[in-house]
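Questions regarding the structure given below will be posed in turn.
With one protein chain removed, the remaining protein chains of the complex are shown where they sit.
Chain nomenclature is as follows: A and B, assigned in order of appearance, with residue numbering initiated at 1 for each chain independently.
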Amino acid sequence: MNTPEDRRRYAERIERAAEEQRQGYRVFSDRSRPAEERRTALHRVAALRGEDEVTEAVEVILNREGDPALRASALRTLGIEVGKRQDLIDMAIGLLRNSTEPAVVRQAALRVLQQSSFRAATFNPKLPEYLDALRTVIEDPDASLREQALEILAQRKDEYCQRRLLEGLKDPSQALVSPGKAVQLLGYDVHAEHYPLLRDIVQNPPSPEAKEEAVRLLASDPNSKELLTRIVENKEEYRRVRNASAAALQSLAPAEFEEQAKQIVYDPEEYDELRATAINALTLFADQEALDQDAELTGRVEQLREESPSKEVERTADRFLRKQRRRR
Amino acid sequence: MRTEITIDGADTAGANYITWAPVRSSIRLVEANGGADPVEVLLRNQNTADGGQIVFRDVISGAEQDTLQVSLRADGTPADFFVAGKPGHPSVEDKDATIEVVKATGQDVLSTKALMVRIRKNADNLTEEERDRFLSAFAELNNQGMGRFRDFRDIHRDNTSLEAHGRAGFLPWHRAYELDLERELQRIDPSVALPYWKFDEPAPNLFTRAFIGVPNNLGRVQFDPGNPLEFWATDGVVAGIERSPFFDTDTSPAFVISEVDTLLLGGPQNLYAGFLDMEGDPHGFAHTSFGGSISQIDTAAKDPLFFLLHANVDRLWAKWQWLIGRFDSADPATYPFLGGAGEAGATRVGHNLKDTMWPWNQVTGSGPPNDRPTTAPGGNFPASPTVGAPSLEPKVGDMIDYQGVIGLKNRLGFDYDDFSPLQ
Partner (left out) sequence: MLADQAIDKHTPEGSIAELVDAVKQSPEHRDALVRLLPERISLYEGRSANATVRMRGYILAAFEQAGLPQAALPYVLEELESGRDAYLTAGAARALRGLDTPTSRVVPFLLKAVENIRYVDDALTFECYKPRWPLPNYTTALTEIFRTFGWLGAHAKSALPDLETLREERHEEFSRPVRAEIGNAIDCIGSDEKAAHDCCSAVHANPSLGVHKHLQKKLSKGVSISDIELEDQEGNTLAFGTFFSRKPSIVAFFYTRCDNPNKCSLTVTKLARLQKAIVEEQLAGVLRTAAITYDPEYDLPPRLKAYGENRGVTLSDDNRMFRARTGFRELQEHFRLGVNFTGTIVNRHRIELLILDAQGEIAVTFTRLQWDIQEVLEQAKALLKRT
């Protein structure tokens, strides 16, 4: 959009959109029209604002006899106003809490509330009510709502959420989510007490993903350095798990890992994904002056760039060498 | 015979980065070969087929031209002119926009000057090299949680949220925040500009393992081995990033209103106060189109995608400003709180035009009159080798005329690829 003509055409497009919004609202607010038509019209409306529109929307949203998809769309389209008014936040919390409301309406309520939380000045006073509602929802029969509520609470390092997740890990009949997901949610808090559990999962993984997740989270635990080293060195291990261990060791023991990374680069038996990660680590974090003096390593990286069939290896080798050249 | 070009009064490599905004430059003869008569020279783009392109003006109000003829005095007196990036032709690589100076008669090349037309681009359209340069710089800034990125993480928290959310200063504050990050990235690699995630369109090239990552079934974002972000760490946790989109990132936009609908939020009178509702939609809905860190204020800045999201938020504000002509900070339609905190009609401190912004003002201490967080991570605002604004302690008002439309000295040193405010 680089000429005055471009600008003029864009302004016309905006004017057309304004007219579409007005038409869309006329259709939405016409209660004689079918619900599907009214719902589609809301896409053109974009945002319901202004007192009349808000009143109309609230009536639709709170009409329990109304079409759930229409109610959900109206709530979502009211999102901007919900974030500005505590009475509308109250309405959304009420819908979220109410397990007799249709799932699609409650999903919309949760989405709109989460969006509103970014308007901190208005939302902060409502935070206790919102958290109270979320804690109720983690038991909800609707799995999607349950997981979303858990995710939100876990990010906040919520005590109740952690307590319930740990209960579920100890007693599967109490589990709210899969073990891998529970471990991940607990991992948002380095101060949680799950490190022995993570080490157990590494030894006895319920799934490869759970193992990979546990390995990633053990990057916060200095007691796990040896375990992570063994994983990186174990060529029988899942590749993604080895890569995750490498990343974890780079953080926990960077000096030691630097040596290990070099060995990985030299090892002709190693697979390319791990080589790429190792070269990446050396490029980003290793002692660059020492690397500049290491002609053998530079030669090996040049060789890999030329010979490796892996695009990742080629790309990381290229970055390694370019960085060296820039330094010279 | 040789000539020398200086961009914006500086001869440092760091200064040779331009945007769409015109920059005062000068050219002079350094070796006149003994003649006393003026020498006519032609300034032009060395390569008109590829890379960034430059336009010239003889005076600030003059028309943009692809070439410019300048008369140079034999005694080496500089002649002024203006350069700018040619809209629609940003650079792809560092210093790929070269000014070539030739004698107006003949084709003898007297000198060249390599610049970069450094523009914030749609992340979905970056070349692989542009993408990798950005990711490498970002990973270096993060340095597995030990780098300067930690300050950016610590700045955007629950207990600092009122500095930046829910009131008028939302847009200027985030513009400053993004610019601060971009300048830190440019200290690592000056060829980097912050890309933006255009969230009202599908972005299949952004949400890949080669770029911002793809989650596994647990919502743990996965990267290609060798992607610089594979070592991303925040909050003492090296486990990376958690992000679960609620939409199909290959085929769908986020759950946001369109760009056009966003630009209509200002209402028939195109007021900032109305446009500010974009904080709810599309901004808030862009955040909450995912589960994971990015969906809450306190944790959003853990995810590098946050900064691409907010680059688009800023682009939308910039585009609204361009469309309506909202660069004059003295106009309440541009920004409604014209005074400073404590004055009649003022709003919360940090959100009035004359207020300095936390954390760059380094003011701390809760409770009136300061009412600021207890710490101010990151220090003052970083300087730039290409522009002089904003100051070390930027005010809200300093973020309005980012392109220098009202005054060239207001330029903040960034532009977007899809429009040029001066058109």
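We adopt the following convention: a contact is a pair of C-beta atoms (placed from the backbone, for glycine too) under 8 Å apart; a residue touches a chain by one contact, two chains touch by 3 or more.
Computed from a prediction, not measured in an experiment: that's the story for all the values here.
Which residue from A:Thr3, A:Gln203 or A:Asn223 sits in contact with the chain not drawn here?
Of these options, the touching residue for the absent chain is A:Asn223.
Which of A:Thr77, A:Gln107, A:Thr122 or A:Thr283 touches the chain that is not shown?
In the complete complex, the chain left out is touched by residue A:Thr122.
Can you work out which residue in A:Thr40, A:Thr136 or A:Ser178 touches the chain that's missing from view?
A:Thr136
Touching the hidden chain in the full complex, which residues of chain B are there? Just list them.
143, 145-148, 150-151, 154, 157-159, 161-162, 235-236, 366-368, 373-375, 377-379
Suppose we count only contacts with the excluded chain; which residues of chain A make the list?
Residue positions of chain A that touch the missing chain: 86, 120-122, 124-129, 131-132, 135-136, 138-139, 157, 159-160, 162-163, 189-196, 220-223, 252, 254.
By definition in this document, only the chains that are shown with their structure count from here on.
Under the touch definition given earlier, write down the residues of chain A that touch chain B in their complex.
1-4, 6-7, 10-11, 13-14, 17-18, 21, 46-47, 49, 76, 79-84, 111, 114-124, 147-148, 151-152, 155-156, 180-181, 184, 187-188, 190, 209-210, 212-213, 216-217, 219-220, 240, 243, 247-248, 250-252, 254, 272-277, 279-281, 283-285, 312-313, 315-316, 319
Within the complex, which stretch of chain B touches chain A?
87-88, 128, 132, 136, 139-140, 143-145, 158, 161-162, 165-167, 216-220, 222, 224-228, 230-231, 233, 235-240, 242, 244, 246, 255, 257-258, 260-261, 263-265, 277, 279-281, 283-285, 287-288, 291-293, 295-299, 322-323, 348, 418-420, 423
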